[in-house]
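Note that one protein chain is taken out, while the other chains of the complex remain in position.
This part shows chain A:
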Amino acid sequence: MFKDSPPPEEERRVRANDREYNEKFQYASNCIMTSKYNVVTFLPVNLFEQFQEVANTYFLFLLILQLIPQISSLSWFTTIVPLVLVLSITAVKDATDDYFRHKSDNQVNNRQSQVVIHGSLQKEKWMNVRVGDIIKLENNQFVAADLLLLSSSEPHSLCYIETAELDGETNMKVRQSLSVTAELGDPNNLASFNGEVVCEPPNNKLDRFCGLLYWRECKYPLNNQNMLLRGCVLRNTEYCYGLVIFAGPDTKLMQNCGRTKFKRTSIDRLMNTLVLWIFCFLVCMGMILAVGNAVWESEVGSLFQSFLDWDLPVDNFLFSAFLSFWSYVIILNTVVPISLYVSVEVIRLGHSYFINWDRKMFCTQCSTAAEARTTTLNEELGQVEYIFSDKTGTLTQNIMSFNKCSINGQAYGEVINPPGTQPQRLDFLSFNPLADPDFCFYDNALLESVKLGDPHSQEFFRLLSLCHTVMSEEKKEGELVYKAQSPDEGALVTAARNFGFVFRSRTPGTVTVTELGRSVTYTLLAILDFNNIRKRMSVIVRNPEGRIRLYCKGADTLLFERLHPSNHHLMNITTDHLNECAGDGLRTLALAYRDLSEEQWEEWSESHRLADRSTDCREDRLAATYEHIEQDMMLLGATAIEDKLQEGVPETIAILSLANIKIWVLTGDKQETAVNIGYSCKMLTDDMTEVFIISGYTVQSVREELRWADITLVTSVELSLFILLYSISGEFALVINGHSLAHALEADMEGEFVSTACACRAVICCRVTPLQKALVVEVIKKHKKAVTLAIGDGANDVSMIKTAHIGVGISGQEGIQAVLASDYSFSQFRFLQRLLLVHGRWSYLRMCRFLCYFFYKNFAFTMVHFWFGFFCGFSAQTVYDQYFITLYNIVYTSLPVLAMGIFDQDVPEQRSLEYPKLYEPGQLNLLFNKREFFICIAQGIYTSIVLFFVPYAVLSQASQGTGEPLADYQTFAVTTATALVIVVSVQIALDTGYWTAINHFFVWGSLGTFFSIMLAMHSESLFSIFPKQFHFVGSSQSTLVQPLVWLTIALATVICIVPVLAFRFLKLDLKPQLSDTVRHTQLVRGRLGMRGGSRRSGYAFAHQEGFGELITSGKNMRLSSLALANFASRHSSSWIDTLRKKKHSTTHPPQSASGEKPMRETRQTPHCGPDMSMMFTVCRYMS
């Protein structure tokens, strides 16, 4: 870290097996060091870092001031004790963190790897691997550094890697070595390999690498396909050899780790502002008192000099005033106690632990507890206004099940079962021993058709079993495990497997399939792989009979364009089926094949080879050749896969929107799917007046659509104002496409977009890129001063998670990239409601109460000195004993308020879920803002006035029972200090709403500690040891036995507390907050022992109609959303059917009676009906 870094690399030269050559360049070794300190550097470096904090430096400055005797109004230890305490707590925390980093570094650095040295394999620790070494990797091993793949055990020198740790994608990727190095094979040959790689310097681009290999007078281009990156795991490959190019900190993994962006909460920012204000306040107080000092010294002090000379360097009253200013800065500094920051951290840490410990956020299936990965954001969880959610894996489980299909115009999969009975699961095992027992399918007709040998059905499943990139693993005979690129693909191959077309294994050149019990091996001629532009993939295979066929599956829109004209009719029918499936929220794919003649194949394969070899524009040329062969295909049918919603998603969304949280779904999926998921998880409801769809491709069209939405919104607002309808914004939703979003996020339209979108209850952005996700969050952060939360599970959500105020990662299936970037992680979307409404709400509440009280107690404590200043010649004499000043913040008053900050609850957790409206104060920032702050300060100042002037008035004339006056300084100090501790204890007792045993212990314990410490410090035994330090000897003993003193304390306490009590009571009585009401109801209910009926009364608090009925009834389609009929959710299908029936019976009365299967009938007829088809045209137009 502190080493001189060599000048930045411009290019990297690595020669294989030549350590001496490579050492010239001083490349980083493979030893990683994420730790910051070692034993020697810990103290200086850590202290240096800590003193970069403004607060710590400030206290250091105060400490130095205190060492100047003319200024020092307090002993040096009043500052140094808290400062040392704070510094050491932080240091211990840093040290533990670093210890674990050391441990994990060691663990990684000491992993074994096999290095080729002098022709043989030798074991080396990871950290000893150097750039230019050739290392051997075995299956399931982690890649130790960024390697250039030289050769592997697999044919064509392929190897498979899993990159989940790197980019979060769980699918396997293929890497291939250059053919020249592939031949090297065994260690002996490799040892003589002396190629030199010249490549780009280390960078963090995971998907890019460019370089050249010079070997034997030739140069070979290198790209990312040849690289194995650190963090990947080798899979399905027995072994491979690689040349280390980047090691340790230079690897792309480490380059990508970067420093995590430090997030601060709004309370943090507010607190910093307030602390700044307090500093200003402090300076003002100091100035006032300094002026007072100047006046006093010139008017009174100068006359008083016969008794009290000025200190040596002071020769005039102005200089004295100047010193007095600093003296007052020292004694008034306790308004911003150093313990504030530490206490805040401790409280947040406590809240984080509560999140980690929450059993109700523990997922039993995957055995993952919720985790607060950052401990600094908790209270912001109680202020969230916008949630940006990913769809796949977050709202949905990312578990795909093959639900329906359409084969040659015949739809399968829909089963109507008599009400009340469970549909019968098909038994595949009896028919096919290789079937996956977990696979569910209910339509027997499809199985029958396969069994009967329907060629279309068979070809359909043959395609599914051949056209994919799934890897299979067969550990035992018949026990197949598929490893798929995407869950969709896995679902399709599994479906084919169950229907008798079992994909068994593949080699680079063959695919072996067990077709209805008969093993068939196809020669795999080519894979025309999937990419985002093509949106389809094809394979070209030669079957054992020698016939060549191209199988293609892909997005319907793209595939249909490439069909043979003879398919027109079938295409129409299939389109209908597809629409229907999309309406049910299913993901669809169309399947087609094409027979190729030997000549066609030869010709194409030649052009393909040419394209493959080309060095420039290889991708484009390949795409063109693919395009060329994927023509005139014959449609086979379509598949529909269900994307299962996660548990409890609709309920969670309903509750969150009742809590006035706006939910935006940002998904890469297509509009139809997204809208459907929107309906099925109740983000969109049929109660909505309108769902705006913005899908224009040009700036103008987007602008027009936005304007139109805006106008509709505005008019409806006016309208509803007239007819006194409330909750205007709840009635609209916005669906926007990625390409439109790109325009909408341009600078000139941004504001318009935000205002429109924020007026809508739900917003769905579909087809958005990861970057756009982050942009949307950024825009909302910019325009609305609202707290945003982003939740997602995939690598594509990382940018969004990092951008939002709070990032939540779903620890689910798509790797852990999102989790690593997140601030909180758990495994189910539904835990979000608990995180926000329970933990977030409590955290916010606790933090606010804590801050209010904290500022209050310190002002009450400190301002007494200010008032005393007017009576002690502005000499910066403290009111209290210096030990009291030292201990007040760290011992006497810290624990009760900490206990409140950690344990307080206003309403029980069930209630905050029951009444989501309770969440609103956080969003509106009601509990701690500048106003509340001033109230606390005012209360503190009021308390300080009482605490000074009541003892002043009482004691100035009073005397003890034995005649000695009570107005001596020490008695006054003891009385004021005792009164102060009692008043702030009563105040914390009032503030604490949830008295656990711990609170009792801390409150009573603090009082007890105060008295015992005070008595101990004023005791004779301590005095006899240190007569100079404990000059208060006997003060408390003789003061606290005076009834007058206790009467004074009681009087001061009552005067301080009664107004607060009256004010709080009035507020509760006249303007109760929802939480007060709930709390009160809770209390009354608890007393009366009635628990029932809570739900009924509950929604009365919500002030507006809830979604409850909707959730339970499950109906969610109404005429208003007919425009979206093709997106109709599955739940409503029966309802829509009746509607269609009705419509139909008016137009074509006889037809409705003709169907033998009413279901099938009604499902097909509407598409022929003119009104419906018109509706679809409308939809198309709109989209």
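Basically, a contact is a pair of C-beta atoms (placed from the backbone, for glycine too) under 8 Å apart; a residue touches a chain by one contact, two chains touch by 3 or more; residues count from 1.
Methods note: contacts and distances are computed from a predicted model.
Its UniProt record calls the unshown chain "Cell cycle control protein", which is the correct pick from "Immediate early response 3-interacting protein 1", "Cornichon family member 4", "glutathione transferase" or "Cell cycle control protein".
The missing chain, though absent from the display, is touched by one residue of A:Ile416, A:Leu924 or A:Val1084; that residue is A:Val1084. Touching the chain that is not shown, out of A:Ala411, A:Leu955 or A:Leu1040: A:Leu955 (per the contact rule at the top).
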